[in-house]
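These notes concern the structure reproduced below.
Complex shown without one protein chain; remaining protein chains in place.
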Amino acid sequence: MKSPSTLTHNIPSLNISHLQLKQQGTPLLSLNEEVKGGEVLTIMGPSGSGKSTLLNWLVGMLPSDFTATGELYLNGQDITNTASHLRHIGLLYQDPLLFPHLTVAGNIAFAMPKGDKQTRRDEISEALNQVGLAGMEKRCPQHLSGGQQARVALLRVLLSKPKAILLDEPFSKLDSQLRQETRQLVFEQIQRYSLPAVMVTHDQSDAIAAQGKVITLDTLSLNEVAS
Amino acid sequence: MIVANTLFTRVVRNSPYLLIALLVVPVLGGLLGVLLPAFGWFPALGAHEFGLFGFVQLFQTPGIERMVLLSFGTSLASTLLAFIITILILASYFNSPWLKRIQRLLGPILVIPHAAAAIAIGFLITPSGFLSRLVSPWFTGWDTPPDWLLPHDPYGLSIIFGLTLKELPFLLLIALGVLAQPEIGKTLRAQHKVASSLGYCPMTGFFKVILPSLYGYMRLPLLAVLAYSSASVEIPLILGPNTPPTLAVAIMQWFSDVDLSLRIKASSGAILQILITLSLLGSWWLLELLVKKCSAAFLINGEREYGGMLIKRLTDMITIAMLTIIGLALVAMVLWSFAGFWSFPDILPQQLVSLHWSSALLQMQTPLFNTLVIAISTTLIAIALTLLVLEAEQQNTKTISAISGFIIYLPLLIPSIAFLFGIVWLFEQVNSQHAYVNVVFSHLLFVLPYVFLSLANSYRRLDPRFSSVAASLGVPPSKIFWKLKLPLLISPILIASALGLAISFSQYLPTLLSGAGRINTITTEAVTLANGASRRTSAVYALMQMLLPALFFILAWAVPKLLFRKKG
Partner (left out) sequence: MRLSKCLNNYYRQLISSICLLSVISLSSNVFANEANIEAKTTSRAWHNVEKRGTKQNVYFHAWGGDQQINNYIQWVADQVKKKYQINLYHVKLTDTSEAVSRVLAEKAADNHRNGQVDLVWINGANFASMAKYELLAADWAGELPNFELTNPINNPAMTRDFGVPTQGMEAPWGQAALTFYFDSLKVNDVPQTLPELLTWSKHHPGHFTYPKPPDFLGMSFLKYALIILNEQQPANIKEKLYQDATVESQAQLLPSLWQFLDKLHPTLWRQGKHFVSNGLALRRLMGDTELQVSFTFSAAEIPSAISRYDLPDSTRSYRMKDGSLSNIHFVAIPYNSPHIEGAKLVANFLLSPEAQSRKQKTAIWGDSSVLDLSQLTAAQKMLFDVPEKQHASANIINIDNTRLLGELHPSWVQVITEQWLTRYGVQ
C-alpha cells in the first residue's frame, strides 16, 4: 500500500485509506484502496452491505447514524473533512437527474466553471457532437429519451472538470443495447480524462466491462473478496 | 373502475357535483348580490335604474386613491416579504435539522386566527406596549409612553408586519409539504446533491436548482395568500390606519353605515376590490416573468458562491427575531390577561389577578358554545363531503378535473368582502331564518378548501392495491371505504378536522354577516373587544382564540396514538 507521500501529483488518484464504516457502533465495512486515474474500482454486493453508505462517505454526506474512521486523499490532498461541494468529485446516478427548468445546454453550462459565454457555448456544442447529440442544445430534458438523458448527464459531470467520478448503478435503468453503448461511452471518457472512478453496481457485465479491480462486499464477514 | 350500482356508489358518484354546487352557487350568487347594487339596482332604497352613480360616489370619496394604494401595497409587500423569508429559511436550513425544528415552532401560528395575531402584535408595538416597556426607562428614558405612530401608521407598516408574520408559516409549511412528498422530495434532494457534487455550495444549489422547480408547486398557495391579504379585514382593522383605512375596511364600514344610500357605494367598492385583487394577481404574474427573464443568464453562469455565509447569518437573525417577537407577544398577552394595575414603564404588572379570566369565562359561555357547535358541524360536513369526493376520484379512476380543482379554491381567491354581502341578500331572498344554518353554510365555503387540501394528498397516496385485493375478495366498495380506507387514514382525517375546526374558529366576517349579528363567537367578540375599552379582557379573548385550535390539534395528535396503543 503506497503511502500518500510517495504519490506524485501529476498522476491523478483517489486514495481510500483505512476506511472503517460503522452503523451505530456495528462495523459495516472496511476498505483500503487506491484508484488511479483512468481506472475503475467496482464495488459489488447485496443490498445492505453498505455500497451507498460508501458513496455517501466519499462525497461527504454521511448520514448521522453512521460513523467513519479513515482518510480520503484526492491527488495527494486530504479531503476527508472537506465540504461536499468543494471536493470536485462528480456523481453519476442511475437517474439522469437533469434539471427540468434548464435546457440541455443549460444543464451542461450549469456544471461548467465560470467563463466567457461564447467559449462555453462552443465547448458544449462540441461535447454534444462527440456523443451524437448534435444540435440538441435548446431541447428540454424531459423530451429526451432515456439514453439521450444519460448521455447529457455524463457530459454534465465531465464538463465540470471533476477530479474523480463516482458511479451509482448508472446503467441499471437502460435496456441492454443502450446499456452497452452508454457504458462504453462512459468508460471511454473516464480513460480520456484520466479520472479515478468508483462504480457501484449489481451487474456482472458492468464489472467486467470496467476492466478494473472488483470488490464484493459481504454482509456476513468484513473481509473483502477480491475477484 | 367498474362498480356495482349501490346507494353508496351513487352517493359517491354524485358527491363532486354537490361539492361544486356548494361552492359555486353561493360565491357566484353572492357576487351577483353585490354586482346589481354596484350598478345602481337597489329596490329597498327606491333605486330601480342601472347607472354608474355608485362608482361616481366611490371615486369621489376623499382618500380613495390612498385606500387603493394601501390595499395594493400592503398585500404585495407582505406576500413578497413572506415569500422571500420563506425561501431564505429553506435555503439556509435545507439539509439541517433546524428546518424541522423551525417548522414545528412556526406551525402553530398557522392556526392562530388573524384577529388574535393582530391583537398580539398590537400589544407589542403600541407605545405603551411590551416592547417599549422592555426598553424603558433604562434605555430610552421614557416615563410616559412615547407618541409614536405604531400601530395605525399611515403607510401600513404595521399591517405588513402582521400579515407577513401570519403568512410566513403557511408558505413555509406548504413548501415543506411539497418537499415531503416522496417523488418530488426525493428528486429535488437528489438534484441538490448533484449540484453539490458539481461544486455548488448548498445555498446556491438551492436557489439555482431547487427553487425553480419548487416554485411551480408554490404558485397557487402564493396567489391565494396574495388574494386573501388584499381583501382581509381583521388585521387592517386592528393594526391599520383609519385616515383612510384599506379599501376592504372602508367597504365594511360603508355597508354598516346608518346612511343606507352608502350601500350602493359599498357595492361599487366591492367590485373595485375585486379589480384590485385581479391586478395584484396580474402583477405577481408579471413579476414572475420578469424574474424568469432576468435570471435565465444567472442560472447557468457557473457562479458557485454568493456570499452564502452572509445570507445565512442574515437568515439566522431574521429567524431568531421572528421567533422572539412571537414569544414576546405571547408573554405580553398572558401578562395583560392577569394584570392588575400596570403602569408604564413597568415590565411586570404591580399585581396579578385572576379576575379577568374568571369574569371572561363567565361571559363567554354562549360565544364558546356557538363557536364549538358551528365549527364542529361545519367540519363534519366538510370532511364527509371531501372523503366522498376523493372516493369518487378513485371510483372514476381519475382525479377531479383541473377546473373543479380550481373551483375548490374559489372562495379563497375571490375577496370575501365582495360576495359575503351578496350571500346575506341571498339568504333574505330564500327567507332562511335559521342563523346557525346560515353561518355554518358560509363557514363551509372557507373550511372546505383547507380540508380538501389537507386530505387530498393522503387519500390519493393510499395504495390502490389494497382496494384491488379487497375487491377481488368480494368486498363491496362501501365496506372497503369504511373498514379499510378510513381506518388507514385516521391520522390525516383527524389533522384535517383539527384544521377545519381552526379555520371555522377564526372566521369573522362570515359569522358577523350570515348570523345577522345574532351569533357571537369567540372571534367576533375578540374583534369587538380589540377596539374596546379593556385591554385586559381583550387579552383573555385573544388567548382563548389561540387555545381552542391548539386544544384540537393536540387531540388530533394524541387520539391516534391512544387508539393504536390500545390495539397493542
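Note that the chains are named A and B in the order they appear, and that numbering of residues resets to 1 at the start of each chain.
Keep in mind that, in the parts below, a contact is a pair of C-beta atoms (placed from the backbone, for glycine too) under 8 Å apart; a residue touches a chain by one contact, two chains touch by 3 or more.
Every value quoted in this text rests on a predicted model; they were computed, and no experiment measured them.
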Exercise. What are the shown chains in contact with the chain that isn't displayed?
Worked result: B
Seminar exercise, completed: Answer key for B:R66, B:K208 or B:R304 versus the chain not shown reads B:R66
Problem set entry | Hidden partner chain, touching residue among B:F53, B:Y215, B:Y306 or B:F344 | B:F344
Exercise. Per the definition of touch given earlier, which of B:S96, B:T140, B:Q429 or B:S468 contacts the omitted chain?
Worked result: B:Q429
Problem set entry | Touch criterion as defined above, residue of B:L52, B:L149 or B:A384 at the omitted chain | B:L149
Exercise. Given the full complex, what residues of chain B touch the hidden partner chain?
Worked result: 42-45, 62-63, 66, 126-128, 144-145, 147, 149, 152-154, 237, 241-244, 253, 255-260, 263, 339-344, 353, 355-356, 359, 363, 424-425, 428-429, 431, 433, 435, 516-518, 520, 527-528, 531-537
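We adopt the following convention: only the chains that are shown with their structure count from here on.
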Problem set entry | Complex contacts: residues of chain B adjacent to chain A | 187, 190-191, 193-202, 205, 208-209, 212-213, 299-304
For this session: Report the residues of chain A in contact with chain B in the complex, numbered from low to high.
Result: 59, 61, 83-91, 93, 95, 97, 99-102, 106, 109-115, 120, 156-157, 160, 162
